[in-house]
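Everything below concerns the one structure shown next.
Missing here is one protein chain; the remaining ones are kept as they sit in the complex.
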Amino acid sequence: MLDSLQILFLMDGKGPYIWSCLLIFMVITSVNIIIPIIRLNKIYREGNLEE
Amino acid sequence: MNRVWSRIKNWLIAMGSPPLFYRWATSSLAWLALLAFLVLSSGLIWGIGFSPTDYKQGDVYRIIYIHVPSAILAESIYILMAVSGFISMVWRAKIAGMLINSAAPLGAGFTLVALVTGSIWGKPTWGTWWVWDARLTSTLILFFLYAAIIGLHSSIENKTKADRAVSILAVLGVVIVPIIKKSVDWWQTLHQPSTFTLTSSPSMAPEMYQPLLVCVLGFYCLFVFMLSNSLRGEIISRERDKAWVKKQFFKQ
Amino acid sequence: MSNILKVKNINCQRSGEVVLQGLNFEVEAGKNVEIIGSNGSGKTTLLRLLLGFINDYDGDIYWNDSKVPSKLQEKDIHCFYQGHQIGIKPLLTVYENLKFSSSGFNSSEEEITSVANKVGIKTFLNRQSANLSAGQKRRIAIGRWLLKDFNLYLIDEPFTTLDDEGVELIKSVVTELNNRGASFLITGHRPSELNSKKIYLDVENGR
Partner (left out) sequence: MADRDNTLNWFMLVLRRDLTLSFRRSATYITPLIFFLIVVTFFPLALGPSQSLLSSMASGIIWISALLSSLLAVEGIFSEDYRDGTLDQYFVSSEPVFVLIFAKVLCHWLVCGAPIILASIVSSIFLYLPSGALLALIISLLLGTLFMSLLGALGAALSLGKSAILSAIIVLPFSIPTLLMGTAIMSAAINQQDYSGFLMIMGAMLAIGIPGLCLLTVEAILLNYE
């Protein structure tokens, strides 16, 4: 089981390229998802303070 | 049959008014996230994990399962923005302007993903980080178009004015994008006789091609989720002092 | 007496606070209307709203008794608009300022000199407008009214920086143009001696 993971990760030397691509995709997408949520919470907290 | 069609039409018209869209988005956000996660992860796992290795390039071609879908998505987000720009110019629909403002950062993000993965792909295959391939160059120009839209929108304070300026730019952009792609393709053949273009997907083996379709579908589901998420935030931030926002948003 | 312009209960908000509320008035051909209000009472907003520069208002505007979405699309009523900035180019001479304007581009040399004479700036015709006084620049603007017959003149505070002689000049020009069938919509701080229907903005908002 362990070595098949090893093969999957290494992919005869080209593995890091693929995983770095996946990592960059996840980072950029999560930034685009989280920023609106943070903005919404900020408005929510400000809104409640006014009431 | 036209009963179904009229229900779809009513749903589309309902989406035109911010409160109704906000209610639909809040209720179905979780489902959209789940759907996007399922389709996308199955596509990626199938593509990266189980599809056969390419005889020429070895395993590094698997980057195609991220690079191509994000490039396609960046293109279709721009077309979506142009359509909503046209709607906002002709019918002055407020939600269309908001849609552009929330879709632009997403489009820029996906274009960035396509660019970075394209250059990472170039390293093992051609030994350089950046190669002036026709498709990569037109994606780079698309990124500049997104930056122009975001820059113009943030530079105008009055949001309704900013929406109309940005919809003009989006409509103009969608006319120019095919011209740019054609001239860049032609420019590449002029200076370099056709080397290996980055992705000739139709000629790929079927088992490599099917996961790619699933990945593209997954990316579209992800975009629908991200768009409704950021459009929801945009509506609330734009209509804060309206009555329906106080009733629906602050009372949760 | 068909009225050129009819305004029915106009409400307009500018960035949140109410500027115009329940405004009704008509402008008949050959008659004048004066909108009097303090600063920020919505005079300029009303003018820009009539001209179609602002379209987020509720209420209706009838041009020649037909409702038109925005004045910019409707071309058969000739309007002349003069805002706070009177649009005199310092680098151009007085003659060029009269000639290169939305009213003077078809008029011949004699017409322009005769209008300049009537308005009292004939002697400066070839002098650059940079070294003219504010009052004289206003006279150039008044000269532009005479160069072409418009149905409706929308003038924003014409009496500022004008001496008594200038006020007399405006009265004579307005009456002359009224006889030719043109009507005026003028805004100002205080009611002037023109024979015009006075509409007080501040009182309107109060009611």
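Chains: A, B and C, in written order; residue numbering restarts at 1 for each.
Definition applied: contacts are C-beta pairs under 8 Å (C-beta built on N, C-alpha and C of every residue); 3 or more make two chains touch, one makes a residue touch a chain.
Here the structure is a predicted model, which means the values were calculated and not measured.
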item	value
Visible contact partners (per top-of-document touch definition) of the missing chain	B, C
Identified contact with the non-displayed chain, of C:I61, C:C79 or C:L169	C:C79
Residue of B:W11, B:W31, B:W129 or B:F144 in touch with the missing chain, whole complex considered	B:F144
Residue, one of B:A33, B:I72 or B:I180, that touches the chain absent here	B:I180
Positions on subunit C contacted by the hidden chain, ascending	48, 51, 53-56, 71-72, 75-76, 78-89, 91-92, 96, 99-103, 105-106, 154
Contact set of subunit B toward the excluded chain (per top definition)	89, 141, 144-145, 147-148, 151-152, 155-156, 158, 160-161, 164-165, 168-169, 171-173, 175-176, 179-180, 183-184, 186-187, 190
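In this section, only the chains that are shown with their structure count from here on.
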item	value
Interchain centroid distance [CA atoms averaged], subunit A/subunit B, Å	17
Rounded Å distance, subunit B centre to subunit C centre (Cα mean)	50
Chain centre separation in whole Å, for subunit C relative to subunit A (CA means)	61
Two or more partner chains touched - positions in subunit C	none
Residue list for subunit A, restricted to those that touch at least two other chains	none
Subunit B contact footprint on subunit A (complex, rising order)	8, 11-12, 14-15, 17-18, 20-22, 24-25, 28-29, 31-33, 35-37, 39-40, 43-44, 47-48, 51
Touching residues (chain side subunit B, partner subunit A) in the complex	44, 48-49, 58-60, 62-63, 66-67, 70, 102, 105-106, 109-110, 112-113, 116-117, 120-121, 123-124, 222, 226, 229-230, 232-234, 236-237, 240, 246, 249-250
